[in-house]
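A protein chain is absent from this complex, but the other protein chains hold their places.
When the chains are written out, they are named A and B in that same order, and each has its own residue count from 1.
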Amino acid sequence: MTATAQQQTGATVMTNVEAVRTTLHDALVRDERVLIMGEDVGARGNVFLITKGFLEEFGPQRIIDTPLAEASIVGVAIGMAMEGLRPIAEIQFADFIYPAFNQIVGEAAKTRYRSNGDYTCPLVIRTPYGGGVRGALSHSVSIEALFYHVPGLIVLAPSTPADIKGLLNAAIESPDPVLFLEHKKTYRSVKGEVPGGYYTIPIGKADVKKDGTDVTVVSFGYNLHQALDAANRVAGDGVSAEVIDLRSIRPMDKTTILESVRKTRKLMIVHEDNKFGGIGAEISAMVAEEALFELDAPIRRLAGPDVPAMGYALPLEEEFMISTDEMAEAMRELARF
Amino acid sequence: MATTITMPQLGETVTEGTVAQWLKKPGDSVEKYEAFVEVSTDKVNAEVPAPVTGVIRELIVKEGETVPTGAPIAIIDEVILRQAQDHIGAGPGDIGAGRGDIGAGRGDIGARTGSPSEQVAAAHALRQAQGDTPQAEANRQASDEPVPGALRQAQADDVGLGGPAFSAPSGPAERPSANGTSGGHDGAVTDKGVRVSPAVRRLAREHRIDLGGVRGTGDNGRITANDILAAAKAGPSAGVAATITADNAEYTAPAPASAAPRAPSTAKPSYASAQPGDLIPLTQARKIIAQRMVESKHTAPHAWTMVEVDVTNVWKWRTREKDAFEKANGVKLTLLPFFIRAVVESLAKFPLMNASFTDEGIRVHRDVNVGLAIAAEGNLVVPVIRHTDQLSIKGIALAAGALIDKARRGKLGADDLAGGPFTVNNTGANGAILSAPILVPGQTGIVTTEAVVKRPVVREDDSIAVRSMMNVCMSLDHRVVDGAVASGFLSDLKKRLEAMGPVGSL
Partner (left out) sequence: MAKSTATRGRELDRTGLSDEQLVAMLRTMLLQRQLDNRGFQLNRQGKIPFALGSEGHEAVQAGAAMAFKRGADVLVPYYRDLGLALGVGMTPFEILSSLFARVTDRSMGRQFPNHYTNHDLGVLSISSIIAAHCTHAVGVAAAFAFRGESGRAVICSNGEGATSQGEWHESVNYAAVHALPVVFLVQNNEWAISTPQEMQMKVANVADKASGYGIPGVVCDGFSPIATYKTMHEALERARSGGGPTIVEAKCYRFLSHSTDDDDRTYRSRDVIEERRKLDPVPRFEQVLIEAGVIDEARAKQLKQDVLRETNEATDAAEAQPYPEASTLYTNVVAGDFRPWQE
């Protein structure tokens, strides 16, 4: 199904990867300042085929195959954004973003601030992240913890097709730089209904994906879908888990988390990135600061191990990734506590 | 031997595949690594090589049909050739990989044994087994046994709560934190096993629940927040928990008496049965009373004044109504509600008396909530009649009656105690005719009702009459108001009381 066809009709069921694709497509149609640049986004149509056919439809001025150099992909996009364009830069895999770290953290995030608003940087950096796809050390990382620390930067990580569309539109509309994270394993494994037409979802708003009363589970990405599975599983044991999809990592939605914690009094945070200094640490600290006397159990974090990466061998990958079983068991334990 | 062929996952993000074309039909023989089906996905198109040598028995999926990865698509009757032996079970060849994309075209055909979920389940079973050690069982039993009172008290003191806490072992045995996902609940458990979560601590305080009377339903008998809420709903806990002040729940604490009914009887000195020579240990409640009284005397410069009030008419009114009132409402009708009614009317006229001294300034309160000082079980509590100004004499009588009843039964909640800016103290109950009350910290005034005494009184017209007289004493925070306001307030109160009765509407 083509993006334009979807635009005309109502809701459509699509995968995450299709949601990224159609949203990018619609943005290119809607706004002539929008362009896509990165490695292999043109003729190849991106390694996940997200931009397949875009080069033919929009031409090489708007679908730009760049030299293989991440710092300049982001840096050139920053210059374009400062000069009034709306570039969407792609880092092929989140693992490859490190060469562009300074451009994102030192430049994009500080452009508005250092010029006191004389220049702004309305830039979107899209990148697929996450493991569980046999991507080994350099095609599996989660990077949100490295970037959500950075003032001036917006970090989004939606997990469903409808949220991807709404937040990617919001990202393109944002007057400030956005790091847009897409979990590879959800690209084709997650399907969902996507409303037709143009819409945005506010940045900084989490979404309660499942209501519950016994434990609050905060997650995003592939883990979010596992958490939903686990929550359904433990419902049979009489455990009612509320599952919150963060969607936005920076800024992060305090209200939704606290409201839920005040209800369930038990908090569990699940993220694939390693535990030490991960977003679970910040959420835990916030809840401890703001709602300690609501808590009826220690905060529980399920997170990746503090090793450099997941290995290529299946057991190494599986040991790294959090299983749905582990999540279900943790929910039961927390409910029982 | 039949081998079921499943839809391969062609590309790491691919979840389904379409059989584009069968290159073999049933009955055809196929060599290991020979392409036998063409599969298309939204990422790649690929010929899929056979994992075994054999004869096609069945093609399960039609051409053009799309199925999830892992779904069976064909069955091959395997022909075991001698030279193929070594390859059996070795998995498929890795063909067509690396199309500029990680692992694209990975030919992951066939089912794996020992799925990760099974492995995890096994690990959990092991963990469960470890949790059921004799030691754990012993701990669990211990938790159900009575704990000696002294130890219990010591534990309670440790956590700042009056009630005893259950001894609880730690949660299920933790597995080593191999991947950082173990449930580290140790932080809430002490060696003694006292485990009270912040929420339980807060809720117990708010609902004045004695933890000793609550049966925990959590892990290893831990008292959960829901247990407290259930207990609060069910009724009062074993003892009376006294709360000290009206305006600050942080300072409230259950009295030691609360634990007494459960504790083995001892001859320990106690406030309720003080004997000469006793050194009565300071309870938390007593400590707080002491602290608050000293705080009040040190911070608020007390001034004191008194008026004598002719309550003959209001006394008559009350006497006439009291039997019927008690019959109808189940509450004794004392002089107090008449008095309080007069107080709120005077407070409305003198809003400065309904105020608090703060560092930012003098906060004049919107609501008129009159506190009522009540002695209960050797402690002093000051519950508050909410929105007193909106109540009739009858309403005040009922509200005060309910509060007194609650206080005596130890049922006062945090809501009952918060936010009274002005207090009435019925000091005359035992015959006193003159008192110098201490202000509740943060309040501007406290008035007393002294004993009603019949006295000869010289009246306006110089006649002498026997009248029912009552002294009303007031301590005031001189930081907030001066003598003029205070005496204005008191004389207004006197006028109102003297104007009440001998008949009227309650």
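The rule is short, and it goes like this: a contact is a pair of C-beta atoms (placed from the backbone, for glycine too) under 8 Å apart; a residue touches a chain by one contact, two chains touch by 3 or more.
None of these values were measured; they are calculated from a predicted model.
> With touch defined as in the header, list the contact partners of the absent chain among those displayed.
Within the full complex, the chain left out of view touches A.
> Out of A:N16, A:N46, A:Q103 or A:T127, which residue would touch the omitted chain in the full complex?
Selected residue, touching the omitted chain: A:Q103.
> If I consider the whole complex, including the chain that's not displayed, which of A:G10, A:G53, A:P175 or A:P315 touches that chain?
A:P175
> With respect to the chain omitted from the figure, which of A:V29, A:A71 or A:V208 is a touching residue?
A:A71
> Need a quick check: the contact residues on subunit A for the chain that isn't drawn.
35, 61-62, 64, 66-67, 69, 71-72, 74-85, 87, 99, 102-103, 106-107, 110-120, 148, 151-152, 154, 174-176, 204-205, 248, 250-255, 286
Methods note: only the chains that are shown with their structure count from here on.
> When the C-alpha atoms of subunit A and subunit B are each averaged to a single point, how far apart are the two points in Å?
36
> Going by the contact rule at the top, pick out the subunit B residues touching subunit A in the complex.
By the definition above, subunit B touches subunit A via 12-16, 42-43, 100-103, 106, 116-117, 120-121, 124, 171-172, 178-181, 183-185, 187-188, 197-202, 218-219, 222, 224-226.
> Residue numbers of subunit A touching subunit B in their complex, please.
Counting only subunit A, the residues touching subunit B are 15, 17, 40, 44, 47-49, 93, 133-136, 139, 184-185, 187-189, 265, 274-276, 292-298, 300-306, 318-320, 322-326, 329-330, 333-334, 336-337.
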